[in-house]
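What follows is a single structure, and I will ask about it in a moment.
Of the protein chains in this complex, all but one are displayed in their positions.
We just call them A and B in the order they show up, numbering each chain from 1.
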Amino acid sequence: MADTDSVFEFLHMQIVEYIHDVHGKESENNATTKLEEMGFTIGQRLAERFTKETARFKDDLDVMKYICKEFWTALYKKQIDNLRTNHQGVFVLQDNRFRLLTQISDTEEFIVPAAKYLSLPCGLIRGALANLGIPSIVGAEITTMPMCKFTINIQKH
Amino acid sequence: MAVCVAVIAKENHPLFLRTMSPEEELKFHYTVHTSLDVVEEKVSSLTKSSNDPRELYLGLLYPTEDYKVYGYVTNTKIKFVVVVESANNFLRDNEIRMMFQRLHVAYTDMFCNPFYNAGENITSRRFEKVVENMMKQD
C-alpha cells in the first residue's frame, strides 16, 4: 500500500476546522492562537521524547541543527532542506515539501486558506525550542505550494 | 535500593519527591535542594571542558556521611536526583545509570499524557510505580 499516510493530515484538517468553528467566531486571531497553543504542547512533549537519547546540547546553534535534522526527520521523515541565519538570532528553515500541505490542493488560490494549516506546526516548533531552553517567536510563509519557510526569532534568554 | 527519588523542574521547584520512610521527607527535601547547586556547577564546568562526554547522567554529585547523592539532567533541564545509603556498596555506577534511564523513560511517558501540563506536580500512578520499584529492589 503506497502513500497512505493521509490519516494524519485528515486529522489535522479536522482540528483546524473545529478550532476555527469554535474559537474563530469572534476573530480569526483567537483560532490562530488556540492552534498555536495546541502545537506548543505537542512540540514540548515531542522534544521531551525525541531528545531522550540525545547527547547534551552545547549551545543554541547545536539545538537548531538538531531541530533541522534529527527532530524534523523523526517527525516528517525528511530533513529541513535549507537553514539560514543572520547570526543575530533569526533562523529561516525551508522545507521544500512540507508534509502538512501536500493534501491541500497546490494552486495559487489555496495559499491564503492554507496559511491556517501552519499555526499548529509553528506552535510545535516553538514548543520544542522552548522545552530545549530557547524562547522564540515562530512564523511561517508559503511561497509556492507545498514549499514552506519557517522563520524563528530567538528571544533574549 | 534508593532511599529517595526526586524530580525537579527546569525552574528548580520539586515536581515529585518520594522517600523510603515518610518521616524523612523534610530532610531529603533539603538534601535534594542542596544538590541542585552541584548539578548546575557540574553541567556548566563540563560544557566548558573539551572532553565533556555530554552524557545526561552526571554521576555522583557528592557523598555525605550516610548517603550518596547522584544526579541526571535531561536535555529539557529536568533534574533527577537519587539518594542511596553510603553503606550500600553493592550498587555499581552502571546500575545507578540504568536506574536513571528507567526513571527518564517513565518521566517522558508521563510527560506525554495529554492531560498533564508542564510544571505540574507529578501524580501519575504509572510513574509512582516505577519509583516504588526503584526503592524496593536490592
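In the analysis below, a contact is a pair of C-beta atoms (placed from the backbone, for glycine too) under 8 Å apart; a residue touches a chain by one contact, two chains touch by 3 or more.
Quick note on the criterion: contacts and distances are computed from a predicted model.
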Checklist entry - Out of "Trafficking protein particle complex subunit", "EKC/KEOPS complex subunit CGI121", "Actin-related protein 5" or "NEDD8-activating enzyme E1 catalytic subunit", what name does the UniProt record list for the absent chain? => result "Trafficking protein particle complex subunit"
Checklist entry - Footprint of the hidden chain on subunit A, which residues? => result 1-8, 10-12, 14-15, 18-19, 22, 34, 38-39, 41-42, 45-46, 49-50, 53-55, 66, 70-71, 73-77, 99, 120
Checklist entry - When the complex is taken as a whole, what residues of subunit B touch the one chain not shown? => result 54-56, 109-110, 112-116, 124-126
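One rule holds for everything that comes next: only the chains that are shown with their structure count from here on.
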Checklist outcome for this item: Distance in whole angstrom between the CA centres of subunit A and subunit B is 32
Item to check | In the complex, subunit B residues that touch subunit A | outcome: 10, 43, 46-47, 52, 54-56, 73-77, 104-105, 108, 111-112, 114, 117-118
Checklist entry - Contact residues on subunit A for subunit B in the complex? => result 41, 44-45, 47-49, 51-52, 54-58, 131-133
